[in-house]
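Only one protein chain is missing from this complex, and each of the others stays in its spot.
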Amino acid sequence: MEDMRAPDFPELVNGLLEDVKKVYRMSSGRVFVFPSSGTGAWESAITNTLDRGDRVLMSRFGQFSLLWVDMAQRMGLEVELCEVDWGKGVPLEAYRAALAADKDHSIKAVFATQNETATGVTSDIEGVRRVLDETGHPALLFVDGVSSIASIPFEMEKWGVDLAVSGSQKGFMLPAGLGILGVSDKALEVNRRRNKAGMERCYFSFEDMIALNDTGYFPYTPATQLLRGLRAALDMLLAEGMEQVWARHAYHAEGVRRAVAAWDGCELVAAGPEWASDTVSAIYTPEGVDARDVIAGAYKKYQTSLGTGLNKLAGRAFRIGHLGSLNPVMLCGALSAAEMALIDAGAKITPGAGVAAAQDHYRTGR
Amino acid sequence: MEDMRAPDFPELVNGLLEDVKKVYRMSSGRVFVFPSSGTGAWESAITNTLDRGDRVLMSRFGQFSLLWVDMAQRMGLEVELCEVDWGKGVPLEAYRAALAADKDHSIKAVFATQNETATGVTSDIEGVRRVLDETGHPALLFVDGVSSIASIPFEMEKWGVDLAVSGSQKGFMLPAGLGILGVSDKALEVNRRRNKAGMERCYFSFEDMIALNDTGYFPYTPATQLLRGLRAALDMLLAEGMEQVWARHAYHAEGVRRAVAAWDGCELVAAGPEWASDTVSAIYTPEGVDARDVIAGAYKKYQTSLGTGLNKLAGRAFRIGHLGSLNPVMLCGALSAAEMALIDAGAKITPGAGVAAAQDHYRTGR
Amino acid sequence: MEDMRAPDFPELVNGLLEDVKKVYRMSSGRVFVFPSSGTGAWESAITNTLDRGDRVLMSRFGQFSLLWVDMAQRMGLEVELCEVDWGKGVPLEAYRAALAADKDHSIKAVFATQNETATGVTSDIEGVRRVLDETGHPALLFVDGVSSIASIPFEMEKWGVDLAVSGSQKGFMLPAGLGILGVSDKALEVNRRRNKAGMERCYFSFEDMIALNDTGYFPYTPATQLLRGLRAALDMLLAEGMEQVWARHAYHAEGVRRAVAAWDGCELVAAGPEWASDTVSAIYTPEGVDARDVIAGAYKKYQTSLGTGLNKLAGRAFRIGHLGSLNPVMLCGALSAAEMALIDAGAKITPGAGVAAAQDHYRTGR
Partner (left out) sequence: MEDMRAPDFPELVNGLLEDVKKVYRMSSGRVFVFPSSGTGAWESAITNTLDRGDRVLMSRFGQFSLLWVDMAQRMGLEVELCEVDWGKGVPLEAYRAALAADKDHSIKAVFATQNETATGVTSDIEGVRRVLDETGHPALLFVDGVSSIASIPFEMEKWGVDLAVSGSQKGFMLPAGLGILGVSDKALEVNRRRNKAGMERCYFSFEDMIALNDTGYFPYTPATQLLRGLRAALDMLLAEGMEQVWARHAYHAEGVRRAVAAWDGCELVAAGPEWASDTVSAIYTPEGVDARDVIAGAYKKYQTSLGTGLNKLAGRAFRIGHLGSLNPVMLCGALSAAEMALIDAGAKITPGAGVAAAQDHYRTGR
């Protein structure tokens, strides 16, 4: 264990927090790095800027947006909820209507899950900002970027995002254990002005983090090994360049989608190309094929972990993650595993068809 | 990254939680393992069993007991606070008086820091239980065991402890990143009965953990690599036997104390042998010697991290940790570093005196 | 660095050497583990049992059997050489003729490369023993098992092999750095009786190894970290069971061969199914397709190292290794890389055809 109070520890911490901001594309504001999962960073965003009883605008279209709504309600927020078909994402027009109707600005925050990991759906965060701007609404903009930030385009500052959550185990290519939260100057100001009667919190408090981070330290024992890993990950990401990182993810994802298109009876859960995620694909199995069989077979027979269908997708869909440190050959391997497991489970698909389609894409290079 | 939803993941989880209970010495109740520091487990203990406005009995005698009081107050508890000289620990007689006076049992919980890391003071937890029993008081007993559990005697069940906090980076010999919480059946029952109007919480909720742990999984992404490390640490601890682990820590600690006794002008912050901790020693520097110089010198010149004097001990004391995977030779090295840094900083101590005294102890074996 | 002269070091060494013998399938004789590559073990086999000017029977049908012949000649042996088309292996009938003709037993040793890594050809070692027995010839039997032992059937004792060479980086699944040599009692006896005027050697001497190994140590600094790795590898191999290990390699290899068969214009260098190796496949590219382009493309564009065509196969063939810790999904990935690189280099093969054929095999399980 490295000494978290060593005199030269700040040399690590200072550069680290600044470089996370570069990945988030923010020049002002702050980032906080908690020893937690992304769920902890969700909670931190809420408890530091909102009060019990605050009205917030949210939408639900998958297991993770669902869980965020659940958290918001349990933390005492009054949630204005837009239900959306699983397969689509943040409903811009519904948001516009709700915000336009909120003349007295009782809605304090608007929540958007940029990438719904359960359905493989990406939402238009820039569009949410546009809706806020066009309705002249001052609410804070919360974004769940756990499976999007550091992988697909995310522009904290340009899009006016106020609180953006991510974690170490996705685009940052690290073991799980860090919850990362980007906070705009506007949100920091809200935090400073918050009613003292607001939500109790301590572990996830901004104040403590700010006080100690400003000296290059942490208010309690950080996950130092993961911080060292984060240093290495940031070096890799920034050396490649965020635009290149995003393009690489798009290139990898397209191969997977081509494979899905080549599998008879399979289709993306994402309801159209505009919704399809570049970091994870959720795939409906053909009629009569239980996705649970596909997943169990891939795991046991082919040593490959496909993602399960969560909640209402259980049995109907499986998922292939395609973010982080991957290459086309690894993806062809994963697609082979899925292909074999699908056929084993009864799907009438042509062996090799998906891999062939993916290859055709990957061969064109980028 | 291992798949946290893999069908065989519960094989890891189930045995792990059971074996943590063996280290805690509990056959009933539960343990929770959060991706967090120990501070997170503190918060979890409070928010899951207490309500805003609840009265609690606490004592303050060092930086870590101080921070716990701070957290309790910020979370909205009404703290009955016993101030104690730094160098002593939980004041049994003051606790007895407070509990005896609390005829209507308005005190819902009694807090005790078993090992105050800042002062190297160990408190008598069994004594706190005795006071509770003798006063017939039903309050819950909270223990901070971050730097004691898995190192010095701790008997969750025999001592009637209800909530006991530890972390991965001390006696469990792992990187930081796991907050571990032992919970008695009584505390679980309180949690179940809690007023729904109680404290909001989500990340650190017992309910979510219980629901998922019962199936062998976690409610959000756990720190899987650390769970694998915890498996290895538990294997080591249980193979050695907890009694042997405790004896080993006592043996190591005594050598350090002999060294301190041999350093002219130095003395333990612990106010007497009954308070001295077997996991960390805080040491007053001689008059006129700034402990900050000792620490800075040890770090820069001898590549050795001595613990800083925290809060009111700043400049007056430094600390030597002696828990976990250590041996006498490593301790003699650390004592040499301290000895050299003390002399460099102006202490009039005989070079080698401390190491000689420690050697004399270690040579007698155990 | 572990202390190679520590009192408990023999606990590692003794079990290790015994367990290597189990993998070699020998109950008598010895194994030597040198800090070297397999090439060093080749040299050890020669210099410890043969003299300059000794006549030996060898065959040449690929880069590695060629290099062994080269070594034998450079070490001063008189090599009776059977040239064989690259694509076939040890010529049993030619060996039979040479041995039958050698009435005065001037041939001191017969060499056989069990698995020619350059061509993906496996020879019939049991057959060589049969030829020796049927001609009543007493020559020693040398086997190069670098890319076969611990992967495909090898029976040191049953087949009467006298010296068998392997290395850490193939079937033992370790980093390169250990040359492993199995030696029969007969070969040990020859070593003891050897003319003192024989070949000078020191580093690779049996005598020094025997003297020290018998005490649980080594005559000079061993590669201790690799010995620890070897311990782990042996545990894995013996837990699985050698018969299962061999069956697994056959299963993996068959999928690769099915893919090759599905690639128009490609064919195995192995001249027939009886020669095809279960650990590596060398594959002729179609007419007009330079194998060097395939290999360069796979490496640069798909981050996949295909084996080069060595010596006379340069430009005409590439290789896919399929031994050690692999699974069908990894092989489908590798086949995809080869498939894409072949097409990129101009091969007229149906995209996905090879992977589909492999999948069809792997789906049937084993």
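Going by the order they are written in, the chains are A, B and C; count residues from 1 in each one.
FYI, a contact is a pair of C-beta atoms (placed from the backbone, for glycine too) under 8 Å apart; a residue touches a chain by one contact, two chains touch by 3 or more.
The structure displayed is predicted, hence computed values, not measured ones.
For the omitted chain, the shown partners it touches in the full complex are B, C.
Considering C:G62, C:G87, C:G167 or C:P351, the position touching the chain not shown turns out to be C:G167 (whole complex). Only one of C:S305, C:N327 or C:T350 touches the absent chain when the whole complex is considered: C:S305. Although one chain is not displayed, chain C still touches it through residues 1, 3-7, 34-40, 42-43, 47, 52, 70-71, 74-76, 167, 169, 175-177, 199-204, 219-226, 296, 299-300, 305, 307-308. The omitted chain makes contact with chain B at the following residues, 301-304, 327-330, 332-334, 336-337, 339-340, 343-344, 350-360, 362-363, 365.
Heads up, the rule we're going with is that only the chains that are shown with their structure count from here on.
At the centre of the protein atoms shown, by the Cα-centroid criterion, sits A.
Here the CA centre of chain A is 35 Å from the CA centre of chain B. Residue positions of chain C touching 2 or more other chains: none.
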